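Left out: one protein chain. Kept in place: all the others.
What follows is subunit A.
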Amino acid sequence: MISYIIRRLIMLIPVLIGMSIITFSVVHAIPGDPARTIVGDKATPAQIQEIRENLGLDKPAYIQYFTYVKDILQGDLGTSLITKQEISKEIKPFLAATTELAVVAMLIAVFFGVNLGILSAWKQNSWFDYTAMLIALIGVSMPIFWLGLMEQWFFAQELDLLPSNGRLDPRMEFDAITNFYSIDAIIQGNWYAFQDVLLHLILPAVALGTIPMAIIARMTRSSMLEVMRSDYIRTARAKGLGEFWVIYKHTLKNAFIPVLTVVGLQLGLLLGGAVLTETIFSWPGVGRYIFDAINARNYPVIQSGILILATIFVLINLIVDLLYAWVDPRIQYGKGE
């Protein structure tokens, strides 16, 4: 098991090298110039040239790349060209904000997705099945920005029930310690803030969780249907076990592996691809941080940001693979070596 983990972690290295080369080339291939963003639209060519030199942008691309790799190896993710802040420091609150949102979105997606899928499989071809799968189909095809705006309109503006944007009422005094606001509120024993944080999470998490929920529901259903036809399920029924236990205990256990794969992949996607949700709900997350960096041609932020996201993505997949063994003891890693 341990050797398997180490092997997987070593495999991370070529992935990251490849990733960094691709990101670097793409970033430098897009036209435009960070120096221009720094001094504004109105700088003189001499000013721009000077900044280019200060940033080392006048050097050949391969030298810039090796400088970048050298810094990364020394644990230095670089400095944002625009804000002049260390990226490793600057990105933390954004990563925390995105992770908090993605995890809650995923909890919603898994809870509703798995149960919808199970019930649909259980009552296959019933009206419930059809309705649930229709909802799932709509969910997969729903544009997030539209769903987000509709949520805001209905729940914030018309019903005035939930806050429309942000992580917390800005009037509230609140110290961000870990930058996971829900955890921070608990640490500080500030239940009022805790409630407010949860309220702020609902709309964006539902918007973000809708597509994964729909995918999970469909995956669970088909996986369940397959397992339900196997012999051991018939045996379980034959020995007189209640249908609920047959479904939730025996079937789900074996049907869960493909679902777990989808959950892992979707969580990885949510962490990096939440730009739209973050924009509509003014969620100060990492997606928008990198998106803004792309617009500003803020090379170090794009490069290091994508590198971090890629690492997280790979790690989540590793964790999912390890979970397989936990869900299904027949799967064992590192045997026979």
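A few comments on the model shown:
By our rule, a contact is a pair of C-beta atoms (placed from the backbone, for glycine too) under 8 Å apart; a residue touches a chain by one contact, two chains touch by 3 or more; residues count from 1.
One rule holds for everything that comes next: contacts and distances are computed from a predicted model.
Its UniProt record calls the unshown chain "Peptide/nickel transport system substrate-binding protein", which is the correct pick from "Peptide/nickel transport system substrate-binding protein", "ABC transporter domain-containing protein", "Thiolase family protein" or "Twin-arginine translocation signal domain-containing protein". Although one chain is not drawn, the whole complex shows that of A:47, A:64 or A:261 it is A:47 that touches it.
Among A:74, A:125 or A:295, only A:295 touches the chain left out of the display.
Looking at A:33, A:58 or A:243, the residue that reaches the missing chain in the full complex is A:33. Residues touching the missing chain, restricted to subunit A, are 30-33, 36-48, 51, 82-85, 90, 93-94, 104, 107-108, 110-111, 114, 145, 148-149, 152-153, 156-157, 160, 163-167, 169-172, 176, 192, 194-196, 198-199, 202, 248-249, 252-253, 256, 279-282, 284, 288-289, 292, 295, 297, 327 (touch as defined at the top).
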